[in-house]
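Everything below concerns the one structure shown next.
Removed from the display is one protein chain of the complex; every other protein chain stays in position.
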Amino acid sequence: MVNYQEILQDIYTEIASSENEGKIASYIPELAKIDANKFGICLTNLVGREYHVGDSDERFSIQSISKVFAASLAFSILGDKIWERVGVEPSGTKFNSLIQLELENGIPRNPFINAGAIVVADMLITHLKHPKNDYLEFVQKLAGENSINFDFSVVDSEKDYGYRNAALINFMKSYGNIENDVDEVLDFYFHSCSIEMSCRELSRAFLIYANHGILASTGEKVLDKSQIKRMNALMQTCGFYDEAGEFSFKVGLPGKSGVGGGIAAVFPKEYSVVVWSPKLNKKGNSVYGLKTLELLTTKSGLSIF
Amino acid sequence: MVNYQEILQDIYTEIASSENEGKIASYIPELAKIDANKFGICLTNLVGREYHVGDSDERFSIQSISKVFAASLAFSILGDKIWERVGVEPSGTKFNSLIQLELENGIPRNPFINAGAIVVADMLITHLKHPKNDYLEFVQKLAGENSINFDFSVVDSEKDYGYRNAALINFMKSYGNIENDVDEVLDFYFHSCSIEMSCRELSRAFLIYANHGILASTGEKVLDKSQIKRMNALMQTCGFYDEAGEFSFKVGLPGKSGVGGGIAAVFPKEYSVVVWSPKLNKKGNSVYGLKTLELLTTKSGLSIF
Amino acid sequence: MVNYQEILQDIYTEIASSENEGKIASYIPELAKIDANKFGICLTNLVGREYHVGDSDERFSIQSISKVFAASLAFSILGDKIWERVGVEPSGTKFNSLIQLELENGIPRNPFINAGAIVVADMLITHLKHPKNDYLEFVQKLAGENSINFDFSVVDSEKDYGYRNAALINFMKSYGNIENDVDEVLDFYFHSCSIEMSCRELSRAFLIYANHGILASTGEKVLDKSQIKRMNALMQTCGFYDEAGEFSFKVGLPGKSGVGGGIAAVFPKEYSVVVWSPKLNKKGNSVYGLKTLELLTTKSGLSIF
Partner (left out) sequence: MVNYQEILQDIYTEIASSENEGKIASYIPELAKIDANKFGICLTNLVGREYHVGDSDERFSIQSISKVFAASLAFSILGDKIWERVGVEPSGTKFNSLIQLELENGIPRNPFINAGAIVVADMLITHLKHPKNDYLEFVQKLAGENSINFDFSVVDSEKDYGYRNAALINFMKSYGNIENDVDEVLDFYFHSCSIEMSCRELSRAFLIYANHGILASTGEKVLDKSQIKRMNALMQTCGFYDEAGEFSFKVGLPGKSGVGGGIAAVFPKEYSVVVWSPKLNKKGNSVYGLKTLELLTTKSGLSIF
């Protein structure tokens, strides 16, 4: 039997002492304020047992990891209809590329690039009564923790510097792929990305993707088995911007990264795992996060492949 | 325990009676001659037990499925050096796109698009003594069948109509990413794609990807565990041209398709499976092949996700 | 000596009776209201003599023709500095393409595509005291007619449907190539495009491009000789979206078209000419307008080439 606590401890020690040439995300001032040396890991297995090291209880901005929750909620509400307005293919280009959108008439490649997540946000606004609140409660439920909240200073910072996202949404609106008011959709989108969670909370929330869609704490079925299979497939092929192949290649697990420095991944039927370290490589993924997960699958001898 | 024979039989019956709106590959006349109604399936499990239905013993042109064998052979010879000349990311564009090559200075996205497979062919010519013969013997060894051979009429047909591939290789040569003579590389490449195998032979050959790189028949380690993990990851993210996400999404297995109508897939640590039906959808993948594998993971209740 | 009145009359008669397969611009409802059969021509020579036929006194929305005036005003204020933020090369792509902007880091190809005109608008806002008013007065001065004004219903219509332009400006702002508030710049831009002028007024206003930059009525030098040469060169290579080559090829005069159905052109040192007919071809240029100018250079036997 694999001793995860020992493995995580070894990995933490090995990596924490290594050089980190990454850089903190600086595209919005609020994210640039984070302590670059934070480093935490938490792995949660199917029976809810947690293994963690480092700054695993400190909350950070989950950023794009939120796109997995948003797509899951939209999928649970609309079913396969969501794929009429957003694709399931890797983008092959940078996460904010407008080129693909132009070549493909305003339909984003997948729900994990910004354009796709904005379309998902638009869907949720149409179908939720109190969009921001309902979404926050959905995330709280997955994590089993009601104190999880938005970081409003990050929301404000996103709004002040969100010209690229404003370009994306207006462009898609010109193709008829946005139903609601652009400012309302961006407000929701910026809120969803600004949620703060710790490694432990995120790891618990991601357990449904390892557990056939069942919320371990209550037994509630959030997504059905087939939908979870699809969300995992999407994370596998599209979870890491234009580094998805590299991640799949080195780590071999479905996962999703965020520019706040977090990476969440799952080993279906085994565990969920979250790493946080704010320094990013050039593709926008956490340097220590990638190393941690590569070592985890290597040292445990387990991967889906 | 899963009864694969029963499942395959059910799938075969269900699909064979359904409408097939696909079209046979016609870009080379030789491929267009195939009987459109052929349909065979073979699944081989880890202990070498085979389950098969339909035209599973009839050989067909494996076409792009050969790219997996070629990349594996190059990987086993050169190790990680092969990734200096070919990437590991999904392409996001059509399988013969020159746009990406131009934007990325002649380095193909991955070894499963034509450009990438041509670079791999170039590597093999540099490192093999008798390239075509040595490669054929490698494939024969994986399948345990010495009568496997090239279809020379397909080779000739490819040469007569291979202007797109000639464009690709000359373009990469202009960037310095082809070492050998372009005609020699294309000759090898066209031969490698023209190999004929049956579902049963291909299924046996693909077993190493489910079996940590070990050739079941002899115990020989063809690729090491880590390399197999990587080849599977590559099949998962890049095995189906610009339908890789869709396949991963619906089927959830690493695999590779060819325009001859074949699809090979693996369930790591469980089985390999090959379907053959020549009618292709617009993305160039076998219509029945995709359906068969989607039903297989659904009916067996097993997928890597 | 060329008898322009006779030539224009002949052209008008010949064209007015021909089939017109073009379509009125419909991207904003306000423009779609125009009478599709309007057709007017006016040619003004260097000494101010006017030749006109048809609906040459009826005002229409000058739309993109306004980009020439705006670029000229910015050029006269900032000199060669304006070329640091906007290029002088043909775009080779549709007039609202975002692809080129992304590949070239937010610097538009030239001031006559939408993105370029928006950057020019941004410059004018920075340097004019009362931007909209000052700009309107500049155009009134060129035409020698103070009753020229904005069409506010077109402005409102542009704002309601201007998602593509909102995408462009936000995208350029994300690259740092917009200094002012995006809504303020778009407001100015939409106003500038909504100016209404007749063929006769426009023709008079374009006379400076045939006359070394001198305003015939007052002798004022609006642009110097070298600047006029450059504005003409720009109209020659970039005045007709991705049909600039075709226009140059068939007509051989520098010119600029607008989706309101107007085309203004100049024969340096000879005349300016304006045609108006609202039905557009697929590239967005007036069908009758193109024919008129082709016949004009053919029948007069004069062209710059």
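We call the chains A, B and C, going by the order they appear; numbering starts again at 1 in every chain.
Just so we're on the same page, a residue touches a chain if its C-beta (ideal position, glycine included) is under 8 Å from a C-beta of that chain, and two chains touch if they have at least 3 such contacts.
Since we're looking at a predicted model, the values are computed, not measured.
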Where the missing chain makes contact, among the chains that are shown: B, C
Candidates C:Ser64, C:Ser248 or C:Thr292 - the one touching the absent chain: C:Ser248
Which of C:Asn114, C:Thr237 or C:Ser277 contacts the chain that the document leaves out: C:Thr237
Sites on chain B contacted by the missing partner chain, in the whole complex: 97-99, 101-103, 163-164, 166-168, 170-171, 173-174, 182
Residues of chain C (touch criterion as defined above) contacting the omitted chain: 87-93, 100, 109-110, 226, 228-230, 232-234, 236-238, 242-246, 248-250, 252, 254, 268, 297-298, 303-305
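Heads up, the rule we're going with is that only the chains that are shown with their structure count from here on.
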Pairwise touch network: line, ring, star, complete, or other: line
Separation of mean Cα positions, chain B and chain A [Å, integer]: 32
Geometric centre distance via CA averages, chain C-chain B, whole Å: 55
Where chain B touches two or more other chains, by residue: none
